[in-house]
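Here's the structure we're looking at; comments come further down.
Of the protein chains in this complex, all but one are displayed in their positions.
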Amino acid sequence: MNVRVTVERRLQQPRWLAVVVPFASLFVALCIAGLVLVATGHNPLSSYRRLFDAAFLSNGALDQTLIAATPLAFTGLAAAAAFRMRIFNIGAEGQLYMGAIVGSAAGFWLGGRGGASPFVIAAMIVAGALGGAAWASIPGVFRAFFGTSEILTSLMLNYVAGYILTYLIFQSESYWRQTKGFNATVFPTGKPLPSNAEWPAWTLHTQGGVALPLGAGVIVLAAAVLWVLYRRTRFGFEVQVLGDSEGAARYSGVRTRRKILAVMAISGAVAGIGGASQVGDFAHSLDGDPNGLQKQSYGYSGIVVAALARYNPFAVLLVAFLIGGLDSAGNALQGADFPSGLVGVIQGIILFTTLGGELLVRHRVRLVRRPETVTA
Amino acid sequence: MATITLKGVTKRFPGVVANNDVDFEATAGEVHALLGENGAGKSTLSHIMSGLYRPDEGEIRLDGVPQVFHSPRDAIDAGVCMVHQHFRLVDRFTVAENLILGDRRGVGRKFQLDPGAVVEQVRTLGERYRLPVDPRARIWQLSVGERQRVEILKALYEEAKVLILDEPTAVLTPDEADTLFETLREIVAEGRTVIFISHKLNEVKAVSDRVTVMRAGRVVATVPTKDATPQSLASLMVGRELDVTKRRRSGVPEGGAVLEVQDVWAPSYRATTSLKGAEFTVNGGEIVAVAGVAGNGQRELAEAIAGLRPRTRGTVRIGGRAVRNGDPRHAYRAGLGYVPEDRLGTGVAPNLSLSMNVELKSHRDGTLGPFLRMARMRERAEAAIETYEVKAPGPHAEAATLSGGNIQKIVLAREFAGNLKALIAASPTRGLDVSAVDTVQRHIAEAADRGVAVLLISEDLDEILALADRVLVMYEGRLTPVERRDDVNRIGVLMAGGDVDDSPANTAT
Partner (left out) sequence: MNNSLLVVLIASGIAYGTPLLYGALGELLAERSGVLNLGVEGMMLVGAVMGFWAEQRVHAGAALTLIIAVLAAAFAGMVMSAIHAFLVITLRASQIVSGLALTIFAGAAGLSSYLGSDLNLADVPANHSFHAIFPSSMQSWPIVGPIIFGQDPLVYASWVLVAAIAYYLTRTRPGLNVRAVGEAPGAADAMGINVVKYRYLHVLAGGALAGVAGSTFTLAITPQWVSGITGGAGWIAIALVIFAFWRPELCLVGAYFFGALQALAPELQARNINLGPTELWTNTIPYVATVIVLVLVSWRGARRRLGAPAALGVPYVREEA
């Protein structure tokens, strides 16, 4: 007897699988990452225990987790908005920087003129969205009008945006740079945001008190808007058709170029608001340090978040919270026995197991026994 | 030299028994036709013989020796080669490179390549079997007929003892088909075996020595060709009397001009031919067929009318209203339906639900601002499933999980909904099983009877003869009308590009 493994496409995908498989993927990923830890001489159980404590339980941990989760939710939603339509915008990183640059400019300019705080903040959100959308439109235009794959172009622009960010603070006397005071001549920094341009936070009085930043509220709203846009509108219908089959889209009269451009711009806008939130919610100045904001690589982690959430906007929020916890715990614990990069390793493994798990959702894997030969 | 014998072969697929206890034998020196309707199990059987499928039960013998084929390669090594409908050639390679690809005997065995070494061999084989091809030409430069020659040459180069051809004439003009038949006679004259798969009675009569007829996965009979008549074969094949008249024909159609195409030119993006000055009118209630070998501009014609391909010249009117150039939405609103050739990927969005696919075009009609009408989408999908008897779990099923026939029914349901005035149907029944072919053709005929102007683009002459009121032949981007719709010889001559200039140019009205 000869046993073979066959993989067939499922005719119907059971709903429970779509829920169970991501959790199972997460579990398997933690097991594999545990092996990496063992192989490099760490105890996986105590490492995970400490990670979990540092992410969610210890004093002030939730604050830190929210600080890490908010930008991840923005970049995750940005990636989900594009990837779901099979437009691979890898540029959330750069679009986030551009959102931060343009958003903070709006804050300086309007805040400095003493505008009312809600108005200044709203303007920052819009400006951030525009900055991100404009940066994303560059690869968007190339893809829509010249057929250039957006993967590499959007990625290359991340590096360009990073250098622009650094340039504005470190290599020029720009509008964003702090030029007054003694410190400014020793170590270049961004200039502080006027107080009426700082975003408010609401304190929830649970154990120790948790500050809920405005950005966290904005992203929930953005997720809801995106869900309605993609599932319930003509625009979303046409974009779904385009994402599934370009032939069918053109056949049914979808203006494909506009749709590609629109999806890139929407994705970039979400990442751009994330950049504005970085400045308004947390940093209160533009962070141009190559070892600062740029080291966090929120844009790339956003892809992990989106993939693990299977590109569902609401799931993105939940996953961003979990991955944000992992990130902030990794930062808190970083040291000799908690090497940097471990969090990235775990994220990567989660992505791999999610991809493998996707196979189980879409296909049925069976063992088939068959006779070797039938010789009568 | 070689006899291939199958005994008790059974092959099951999920939900279907494709071959049920099949016994089959083809002996050395004969052309053995395997006849049956689409879906009768001919292709499955040939895939088993050529090593692509493994039988669930039963055995294959070559000259009495039991064989187990784990892959097509095993079958080739044993001497069984198959020429598929979709050619297994590497487009960017030369003919010679394609021949030595995977070669285990000749020059291809060496580590260092020398495609030049087979050039002479290709010439000799080509002359001997009337298969002229330039060995240095790249496949993408060749016509479909030439590509088929390369496939046969490849089999001969591999020293095939048994050559299986799957519907080889589907891509050929009648003239090319005759040449192919002569080639096949030459091949069997040396004691090889040819298995010729077809569902066309006249071809089988013309080329074969014996015929095995299949129906519903079983072998019905094996008879010497000379003892069989087309009628006897047909009744064996179908199991009932063949009803060739698909539709009532009422003389002069009463609808008046509905689809008017005037001097339309359109470019081609591939190696196929661009459209050069198409000019014709289809009246309401009339079916006008465009015959011709694929790649002569049929796709360009359909897309230029539907607004999917910009026209460089000319106008299209539907119901007297000019259709905007390159605007598929405008064509849809003017009342044009289009059943595209490429069902999965153009006709439907494969991974989206049936309810979305049913409203692929109409979702823009009567919406609530920017919002979709979700309830209407579901209801229309349910109605389509019921009216067209689509076998599907429900409106949420993804299109790609349906069979080809059921997908085509969804496409028809969508295109026939709303205010349909003119319909383009491009190869609407290709690759469907018998009952689906029948349903699709019936729906098209009924649409015409309701007064729709139908333009049927098809490579299948039988389909054209069954449905069309008038026939145009397409060759290298130009259309030529045929005076008598059932003048098969004339159609064949025109398909091969013969005496286009002699024919009166403007009789197509």
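Going in written order, the chains are labelled A and B, and every chain counts its residues from 1.
The rule is simple: contacts are C-beta pairs under 8 Å (C-beta built on N, C-alpha and C of every residue); 3 or more make two chains touch, one makes a residue touch a chain.
Everything numeric here is computed off the predicted structure, so don't read it as measured data.
Shown chains touched by the missing chain in the whole complex: A, B.
Residue A:Q171 is the one among A:Q171, A:T185 or A:T203 that touches the chain not shown.
Which of A:I169, A:L242, A:V304 or A:A332 touches the hidden chain is settled by the complete complex: it is A:V304. Checked against the full complex, the candidates A:M156, A:L229 or A:L318 give a single residue touching the omitted chain, namely A:M156. Interface with the hidden chain, as seen from chain B, comprises residues 13, 52-54, 71-74, 76-77, 87-93, 97-98, 100-102, 104, 108-113, 269.
The chain not shown here touches chain A at positions 7, 40, 83, 88, 90, 138-139, 142, 146-149, 151-153, 155-157, 159-160, 163-164, 167, 171-172, 295, 297, 300-301, 303-304, 307, 339-345, 347-349, 351-352, 355-356, 358-359.
Operating definition for what follows: only the chains that are shown with their structure count from here on.
Distance between chain A and chain B, defined via averaged C-alpha coordinates, is recorded as 47 Å.
The touching residues of chain B, when paired with chain A in their complex, are 7-8, 14, 54-59, 66, 68, 306-308, 327-329, 332, 338, 340, 342, 345-352, 356, 360-361, 363-364, 367, 370-372, 374, 393, 397, 401.
Those residues of chain A that touch chain B in the complex are listed here as 8-9, 11-12, 232-237, 240-241, 244-245, 247-253, 370, 372-376.
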